[in-house]
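One chain of protein is taken out of this complex; the other chains stay put.
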Amino acid sequence: MGWATSMAPRQVSAWEVIGMTHRYILAVDYEKCTGCHLCELACSIKHYGVVNPYLSRITIITKPEIQASTPIFCLQCNDALCARACPANAIYFDEKTGAWLIDYNKCIGCRECVYACPFGAISLTVKAEPIKCDLCGGDPECVKVCPHGAIFYGPEYEVIRKLKKGKSVGIVYGILEKGVEVPAGNRVKEAEEAVKTLYRIWEERKKLNI
Amino acid sequence: MKTVIIGGGIAGLYTTYYLVKYGYEPSNIVLVAAEWPPYSKHRLAEILREKLSIDYAYIGLYNMLLDKGVKILQDVATRLDISNKTVVLKRNGGITYDNLVIATGGKPFIPPLKGTELKNVMTFYDLEDLKKLSRIPRTARVAVIGAGLVGLSVATALNRLGAQVTVYELMDDILPGVIDRPLSTKLEKYLVSKGIKIRTRSRVEEIKGGKTAREIKASGRIEPVDIVVFATGVRPNTELVGGSGIEMLRGAIKIGRNGMTSIYGIYATGDCALSYDLITEKEVYRPLGFVAAHYARIIARNITGTRKETRGIVPTIYENIGGAHIVRVGLSLKEAESLGLSPTIRCEEALSYASCTVLQDQAPIGYEAIGFSNRIKNKAWQIYYDIHTMFS
Partner (left out) sequence: MVKHVLDIDLEKCNACMRCVFACSLARSGVIDERQAMITIVIEKGVVVDIAVCRHCDPAPCVNVCEFDALNVENGRVVLDQSKCTTCKACISICPFGAIRESYGGELVKCDLCGGDPACVRVCPTGAIRYMPAHLVKMRRVGGVVRTVYEYLETIGRG
């Protein structure tokens, strides 16, 4: 499963419909994330005024054995499966922020969106009410609070540049592959070399049998 | 304040229930019922098909009303004296009222044909009909006249029991007014594959025979028959109201948005009264259970002092016809046309499932679906919600 690739087949995206050339995206440099869970707390404070990780729309899964953390967050897919699955048509695309939002007047709390999302990005509160990232209306709190600068928000090209700076070649490669932007020849070469390096490291690691 | 409810069917029963629920003193309610205990007509076909006991048809709610102290008279109302606020009963004489709820229900309609008085010509409407039909020989040849929901339910039930069933329908398609062309054709194919003969566009002209019916003549064709079942619809049972001054339309009692008739203090609900359609806001005659219960609640609210009005009803219909699931929400194409709209229909088909959306000016006003597997999942709620947000 590619976490940065969109749902296939890619049809006309919601962004193309409204004529936006640069979509704003939220992305995470997984290498920089230390698993401090500050974004979770910020998210729950922003939306509910309380500190409760279960009311957060972003979730960090940490595996201490290998010192790795994975933020789970909504990728605001072009062709959102949650919106397709919703039997009440309650999930709609907000043109202003570029986020898929839940209309709570329509929502019947059936959890179909939770089951449909392949990334586990829709959470349920303790009252079984679905919550998902709304990009804080265009000003995500998690980005501001992250002490390591692991979460980026901005126009797509800018985010990609930042991710590249963070040497997250794989992620960058994933996004470029999506067909948003055709990569230049030398970039492809760079990326291919990077992947080769990755494989070499991986092979070496396997020998060590971690 | 005394409230008299005439009719012990679903409409009368639920008006009583809602009155008690909304805090009306139960001892001030008199329920006049010809048949008691009350039962649900929706269950008759299923009881026939599975050869179950008639006890399954009764609605358990009446015990609760008896416990609360509602007075129930097993009697028939014969006359209405509006100037003295009195209802004259057959056995118990006159009783006075402050509020009157007329819920006399409907009666099965039999078209005026030659031979309908014969011995084995019947309707499928109440418990007596059920008892009669459950005693017929296993391989009887049955003619069901009318391919509505009742007609097809009884046809599939009898087919399951082994009878040779032929369904006669005057219109072009089966289930007219419930579902439209592409779906009704599918259902017809399915029923034919089950062994039910279907004769659409055939007008039944005569039932022949001496004492008992032996042959049926429809559109010139004569076929032998053992039992004839009329399922040609329901008409309002409003003999009681006739000549009393209550405003009527096509034989049914006209009611306002609060369930009241043209005379103050007299309400009507159920198969004897008209109801409003939410989408067109027109008066329609829909002899359906939930329409009766909807107005029962509105009437109970008004009698207990909370003013309440309804804009109308969006019909929600489901029926299992011999294993085919039929779902209808809102208006069908034909019904919308008859109510003066100019709708279009958009259909889609999936594996063992087909559905149509009825649109008026690109806005959904109806949804109908048919499924043949054990899947009943559908999009009806979306359409129902859209209709409600748009029209109310």
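Chains here go by letter, A and B, matching the order in which they are written, and residues are numbered from 1 within each.
Heads up, the rule we're going with is that a contact is a pair of C-beta atoms (placed from the backbone, for glycine too) under 8 Å apart; a residue touches a chain by one contact, two chains touch by 3 or more.
All figures in this text were calculated on a predicted structure; none of them were measured in a lab.
Screening B:192, B:249, B:363 or B:376 against the full complex identifies B:376 as the residue touching the chain left out. Residues 10, 14, 17-18, 21, 40, 42-43, 46-47, 50, 52, 56-57, 59-61, 63-64, 288-291, 293-294, 296-297, 316-320, 327-329, 351-352, 373-382, 384-385 are the ones on subunit B that touch the missing chain. Considering the complete assembly, subunit A touches the hidden chain via residues 1-3, 30-31, 54, 59, 61, 63, 66-68, 70, 72, 87-88, 108-112, 114-115, 117-120, 122-128, 169-171, 198-199, 201-202, 205, 210.
Convention: only the chains that are shown with their structure count from here on.
Residue ranges of subunit B in contact with subunit A, taken from their complex: 379, 381-382, 385-386. Within the complex formed with subunit B, the subunit A residues making contact are 87-89, 106, 108.
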